[in-house]
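There's a structure below that I have some questions on.
Removed: one protein chain of the complex. Kept in place: all other protein chains.
Per-chain residue numbering starts at 1, and chain names A, B, C and D are given in the order in which the chains are listed.
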Amino acid sequence: MRLCLEARQLACERDDRPLFGQLDFALGSGDIVQVEGPNGSGKTTLLKILSGQLGDYQGELFWNGVSLRQNRDHFLANLLYLGHAPGVKAGLTALETLAWYQALAGDIPSEDTSLEALAQWGLAGFEDVPAHQLSAGQQRRIALARLLLQPRPLWILDEPFTAIDRNGVALLESLIQAHANAGGCVVVTTHHRLDIARLGRIRLGVTGE
Amino acid sequence: MRLCLEARQLACERDDRPLFGQLDFALGSGDIVQVEGPNGSGKTTLLKILSGQLGDYQGELFWNGVSLRQNRDHFLANLLYLGHAPGVKAGLTALETLAWYQALAGDIPSEDTSLEALAQWGLAGFEDVPAHQLSAGQQRRIALARLLLQPRPLWILDEPFTAIDRNGVALLESLIQAHANAGGCVVVTTHHRLDIARLGRIRLGVTGE
Amino acid sequence: MNRPNEPQRGADAAVVAMLKRDLMLLLRQRGDVINPLVFFALVITLFPIGISPEPALLAVVAPGLLWVAALLAALLSLDGLFRSDFDDGSLEQWLLAPQPTALLCMAKVLAHWLLTGLPLALIAPLLGVMLALPAGSYWALCVSLALGTASLSLIGAIGAALTVGLARGGVLLSLLVLPLYIPVLIFGSGAVSAAVVGSGLAAHLAILGALLAVALMLAPWAIAAALRISING
Amino acid sequence: MNRPNEPQRGADAAVVAMLKRDLMLLLRQRGDVINPLVFFALVITLFPIGISPEPALLAVVAPGLLWVAALLAALLSLDGLFRSDFDDGSLEQWLLAPQPTALLCMAKVLAHWLLTGLPLALIAPLLGVMLALPAGSYWALCVSLALGTASLSLIGAIGAALTVGLARGGVLLSLLVLPLYIPVLIFGSGAVSAAVVGSGLAAHLAILGALLAVALMLAPWAIAAALRISING
């Protein structure tokens, strides 16, 4: 069975302003899709809908053929979502944060793999520093280290390149590519020009206001 | 008299880790300087020091030849600082926010110029929407509209391109260039590759962790 | 990675991790544990100053004052229960975890009670002494507060969940939650008064226990639902 | 743009703009104005429930209870005074404005008092009736609360400024501020009690006025200094 997230006639409006309508797409193994559009065109809104956080949309979403509303648990077990806020507690260290995320996912926390993931993200030496003493980019790197730790097929990433320096951008791009090659599926928004082969696109707000 | 921000032997450490040391530079009319460095190298810290917000540094800062610590009022009257947080109140509309910033600077708020500035930033039609109903990028655009409204010679901008789409990036770059050509001075951090002529650079954390 | 993951089991591990994390965060900022206690003590100090220092008068109003002050201390500490998770995006992450949200909420409420309600119950006798509370009712004070604050934490968490997305939730939270606190207050202060008089203590405590049982059954679902609504807003 | 700007005058315009903005924000989320009032009313309701519904007893404790409840309501509403500005970055912007920070702080405190302290003073008589407060002291209740809450707002703003950068400042704020509130509470509730007895009201009000004068002189500087510290931390 392939994994598959499918949207049929997806439409959403906020405050009576239509954001997008008649979206139809199906994402499966190996797909990388960039959601594009100017500021305020509804990218974040779309990602929140796709990750099951926002309920007021028209149309239907299907996960492996079953409507998302009925299949939420199965869907969530396959999803890794990173939003605008990094989800990193100011009072916890990087290691503690990752251990908590692993436990939350039902995995057994393993310090070795966490250390490795942090080292890969350039946080070696900062594993035991409370996050509020880290810079904006370092905090986001902790969140991104989850990509290496939690094997979920579907990644939904909302502006993951924010505050990340150039090495970090290259690393993230290679991770996204590798994930798709391994059969995963990635939905990403960014204003960067992504350096990725076989990139699908969903354009929002092209007709504009 | 040229305007001039000068740093002599500027050094800063946080939690016993030296961030940078022996920085010497002088910024004057027409200069554009990009502060570069990987995540956590101290860019934000440097900008907060330069804008007089962070006091625990070694070395001296001078504004037009007088130490910054004695000359704060003069300095602030010449400074426009945009930080990581946009400084846009969720409950206020774009117009109200701009009017408040103008009054705060001692200028007489003028609705026409505000409307013009907002339109230039693509917010026509959103002038009277409370900011919490705007997207991340739209909120930042309100803050950036201040660049058009408040004629201050020295701009200090911390990652101003965050969440801004490509048109916005081009606009901001042209504004920075125009400001420098008109005799202003700009200090900016970003991980973008700036498309700007005669760009000075301050590199932080090259030896770094 | 070609096969979709099945929903994981491991809910108990997740609940334990949540409990551990919250206890750790609270204990790390030691202030979070001590502050409600000090607030309790301070409010108790305000009353004799505002009302009158006469021991005879104070003894009469002591059970009510102690309970009201403990209730306010528990209430105020609730505001941060979900807010910090909301602000830094952790909340949306753990709502997306493939675990029963209600259980995770329970873990958070338990951590809160362990480090707020329980300590309040334990120091209440000391403040009782200062208010000239008649001897013999200290035990009732402790037990009724321990039982009662557990219900307060559960009920309060619903309010905290509903207001988490709103700026300045603090006062709105009080508004939502205080009316629901009234039954607990009645039977809690009733228990202490009964102990002073020397009658009917067991009945009051039994009712407090029953309230707690109801809260335990219903609150977690309500909290989980409220959180979903809040992040949707 | 080759000549540096001189420091601007226009401080009065900035102060007025700040006042207007804060009033607008508070009035727009109407909850922020009503919530302290409802909290006040609810706490006053809790006491008869917790203590005893006997009017004779209530009348004795009424001045103290009313003052303590008003004080807590004013205190709780303070937490948000600078916090929302801090969270969205407005605070760092207005601290960088070329205007005297102390004056801008005053404008914020004034807005807070106009929409919190003053309404509390105005509805207090209504709650006084519910607590069987003897007639003839209502006027004293209003005036003492109006004067007193102004001091409370000023003093409390210092605490709010000190804790603005801290997670969960709420309870810490109470801890810092409540001890400093005690003189105001003593003379405030003293004024009401004096009015009940029918003596010495003027002296109490005069002292409340003097406290306010001291607070007006010193607090703005302390608030400004505290804010600078908080954004530095």
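Assume contacts are C-beta pairs under 8 Å (C-beta built on N, C-alpha and C of every residue); 3 or more make two chains touch, one makes a residue touch a chain.
Everything below uses one rule, namely that contacts and distances are computed from a predicted model.
Trainee: Refer to UniProt and select, among "Heme exporter protein C", "Diguanylate cyclase", "Cysteine desulfurase" or "Sulfonate ABC transporter ATP-binding lipoprotein", the name of the complex member that is left out.
Mentor: "Heme exporter protein C"
Trainee: Just name the one of C:Ile49, C:Ala107 or C:Ala121 that touches the chain not displayed here.
Mentor: Candidates C:Ile49, C:Ala107 or C:Ala121; residue touching the omitted chain: C:Ile49.
Trainee: Please identify which residue in D:Pro53, D:Pro179 or D:Gly198 touches the non-displayed chain.
Mentor: Touching the chain that is not displayed is residue D:Pro179.
Trainee: Looking beyond the chains shown, say which of C:Met130, C:Leu166 or C:Ile182 touches the absent one.
Mentor: Residue touching the absent chain, from the options given: C:Met130.
Trainee: What does the interface between subunit D and the hidden chain look like in terms of residue numbers?
Mentor: 158, 162-163, 165-166, 172, 175-176, 178-180, 182-183, 186-187, 190, 193, 207, 211, 214, 218, 222, 225-226, 229-230, 232-233
Trainee: In the full complex, which residues of subunit C touch the absent chain?
Mentor: 29-31, 34-35, 38, 41-42, 45, 48-49, 52-55, 58, 129-130, 132
Note that only the chains that are shown with their structure count from here on.
Trainee: Tell me which chains count as touching both subunit A and subunit C.
Mentor: Intersection of subunit A and subunit C contact lists gives nothing.
Trainee: Can you tell me which chain lies farthest from subunit A, using the average of the Cα atoms as each chain's centre?
Mentor: It is D.
Trainee: Just give me the whole-number Å value for how far the CA centre of subunit B lies from that of subunit D.
Mentor: 35
Trainee: Taking the mean of the CA coordinates per chain, how far is subunit A from subunit D in Å?
Mentor: 45
Trainee: Which residues of subunit D are in contact with two or more other chains?
Mentor: 29, 84, 87, 167
Trainee: Subunit B: which residues touch two or more other chains?
Mentor: 84, 90-91
Trainee: Taking touching chains as linked, do they make an open path (line), a single closed cycle (ring), a hub with spokes (star), an all-linked set (complete), or other?
Mentor: Chain contacts: single closed ring, each chain with exactly two partners.
Trainee: Could you list each pair of chains that touch, in label order?
Mentor: Here the touching pairs of chains are A-B, A-C, B-D, C-D.
Trainee: Which of the residues in subunit D end up touching subunit C in this complex?
Mentor: Residue positions touching the partner: 29, 31-32, 35-36, 38-39, 42-43, 46-47, 49-52, 57, 60-61, 63-65, 67-68, 71-72, 76-77, 79-80, 84, 87, 167-168, 170-172, 174-175, 178-179, 181-182, 185-186, 189.
Trainee: Considering the complex alone, what residue numbers of subunit C touch subunit A?
Mentor: So the residues of subunit C in touch with subunit A come to 1-11, 13-14, 16-18, 21, 24-25, 28-29, 84-85, 87-90, 92-99, 104, 231-232.
Trainee: Under the touch definition given earlier, write down the residues of subunit A that touch subunit B in their complex.
Mentor: The touching residues are 14-15, 37-44, 84, 122, 125-126, 133-138, 140-141, 159, 162-169, 191, 209.
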